[in-house]
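Of the protein chains in this complex, all but one are displayed in their positions.
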Amino acid sequence: MKQSLLKRRSLTLVILLTPMVLLLAGFLVLPVLGLLRSSFLPSTHLLDGTGFSLKHYVHFFSDTYYSSVLVETFVDGLIVSLVCLLIGFPTGYSLARLTSAARRWRMIVVILPLTLSLVVVVFGWLIILGRNGLLNSLFVYLGIFSSPKTLLFSRPAVLIVLVQQFLPFMILSVMSVVTQIHPVLEQAASNLRANRFVTFRKVILPLAVPGILVGFNIVFVLSISAFITPRLIGGARVAMLGSLIYETIMAQLNWPFGAAMAFVLFVSGLAFTVALNALVASRFTVRG
Amino acid sequence: MRADLIDRLMAVSGTLIRALVYLMLASPAILVVLSSFTSSDTMNFPPMGFSLRWYKVAFANELFMAALWTSTYVAVLVAIVALLVGFAGAFAMNRFSFRGKAFLQGLAFSPLVVPAVVLGIGLLQLFAWLDLTQTMYPLLLGHLVLTIPYVVRTILASLTLHDQQLEQAAMNLRATPFRVIRRITLPLIMPGLLSASIFAFVTSFGNVTVSSFLTYGGHVTLPVQIFAYVDTSYDPLVAAVSSLMIVVTLVVILTIERLIGAERLA
């Protein structure tokens, strides 16, 4: 009786999990592994040929152009993540402390860019930054510019747009972690004569570290792998690794080299976030 | 004294930053909608005049309309399948304990952290090898993978918030497990299920980063069509099409907000 009950239970479990496991194994794990394999192909065109070669990786790391793009992409990712943290924390914190009525429209404003297609958001920025766009019209009208200037096709423009795109992730993860921090802790801190800054630094910040870290990781990974925004906002002048990969695969059809670059991006981004998490964990983990 | 000053400074800068953030987050979408009603031939801001001419152009454009149809078709299918697959998986994770559960959860959320270029190229290569690039399967399966994290998370949250004592009460009232799920569990987590499904719809509907690799030979989705169009030209046609996408997305967000509340939108 008990045996058969157990058997039926595990059968149910298998039936429930199989579709998801198959989907993730077949169309997430398998493609990533397949990509890893083709990055070692000696060919420089599509997927013809067999064999094993490190030449694409050697090419990537020996050509200073690629390594400088890699470094720049990482620096960009760091800048975007830090700016998101700086302006996303106060926003996420206040969202967590608002009444649900006041939170309602603010949440919708935060969620909209997240659910809206990326190209639409980028198109909105073209309207803001374009030669006949909002900012140029405004600055000319105010007399700050004498004639419209090129605001697009610059690194700062790309960074601003990336910040706007990924800011919701930071806001939401800060909000969700601050929601877990009971406001009574802040009252206790101020009752113990801590001012707002001390309360923030000694109470809120250490408790919010997990949420900050989650937000930081997501924003960082998304920023370094961005390719739509660098392409449309930055144009040919701003090279980021993501747009370089897109170019290599879709225009030059050099799949093995594109695959190798994608892997360098994936692994180095992963290594960076793991290292960052370890560093922060060692400093902020509450022992005992 | 100095401490008071810091407090004051924090309060003021906080208010300023928040105002800037909300302005920054809202303005692209608002500007797109405003620009779409222009009557001029080119994109300018502020827009000149008011007309619906670019909407007429958009609806007459076969490329965009075919892409809109493809996007809708794929998104609806993805929403249905993702709900079934995600509910089964989330239910198993919530109600069963098994070896490798933590690993599976990590795997289900990992599409969030795998760079879109990596997933996109990997899928493109896989489907090229399977000789399926001319079909809808690349889009369908690629989007399904992308929506799994959202669907699993939303349904898991619903199941966790759901009071399991109600199921025990039903069992005490002689309901068999199947009846418990049908009469108690499903009706009570229905808002969560609907939200998960709608979320899957909108994720699929708006995706461009992975889709742009999966429309290589066959069907093109609306965001990819916009991407390709904006890459070469810049006119109010895109503003009109984009406004359509904004309306769809906004309706979806408001629906989910009604269903499960703003707190759990994230």
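Letters are used for the chains, namely A and B, taken in the order the chains are written, and counting of residues starts over at 1 for each.
The definition used in the following text is that a contact is a pair of C-beta atoms (placed from the backbone, for glycine too) under 8 Å apart; a residue touches a chain by one contact, two chains touch by 3 or more.
In this text, contacts and distances are computed from a predicted model.
Participant: Just go with whichever of "Cytochrome Cbb3", "Acyl carrier protein", "ABC transporter ATP-binding protein" or "DNA ligase (ATP)" UniProt uses as the name of the absent chain.
Facilitator: "ABC transporter ATP-binding protein"
Participant: Check the options B:136, B:175 or B:259 and report the residue that touches the missing chain.
Facilitator: Counting the whole complex, the residue in contact with the absent chain is B:175.
Participant: Given the contact definition stated above, which residue among B:8, B:56 or B:183 touches the chain not shown here?
Facilitator: That would be B:183, which touches the missing chain.
Participant: Just to verify: which one of B:4, B:41 or B:163 makes contact with the chain not shown?
Facilitator: Checking the options B:4, B:41 or B:163, the one contacting the hidden chain is B:163.
Participant: Across the whole complex, list the residues on chain B that are touched by the chain not included here.
Facilitator: Spelled out for chain B, the touching residues are 163, 165-166, 168-177, 179, 183-184, 187-188.
Here is the rule we go by: only the chains that are shown with their structure count from here on.
Participant: So how far apart, in whole Å, are chain A and chain B when each is placed at the average of its C-alpha atoms?
Facilitator: For chain A versus chain B, the centre distance works out to 16 Å.
Participant: Enumerate the contact residues on chain A facing chain B in the complex.
Facilitator: Residues 9, 13, 15-17, 19-21, 23-24, 26-32, 34-35, 38, 47, 86-88, 90-91, 94, 100, 103-104, 106-113, 115-128, 130, 132-134, 137, 164, 167-168, 171-172, 175-176, 195-198, 200, 217-218, 221, 224-225, 227-228, 231-232, 242, 245-246, 249-250, 255, 258-259, 262-263, 265-266, 269-270 of chain A touch chain B in their complex.
Participant: Given the complex with chain A, which residues does chain B contribute to the contact?
Facilitator: Per the stated touch rule, the residues are 3-4, 6-7, 10-11, 13-14, 17-18, 20-22, 24-32, 35, 42-46, 84-86, 88-89, 91-92, 96, 98, 104, 107-108, 110-119, 121-126, 128-129, 141-142, 144-145, 148, 152, 199, 202-203, 205-209, 212-213, 222-223, 226-227, 230-231, 234, 238-239, 242, 245-246, 249-250, 252-254, 257, 261-263, 265-266.
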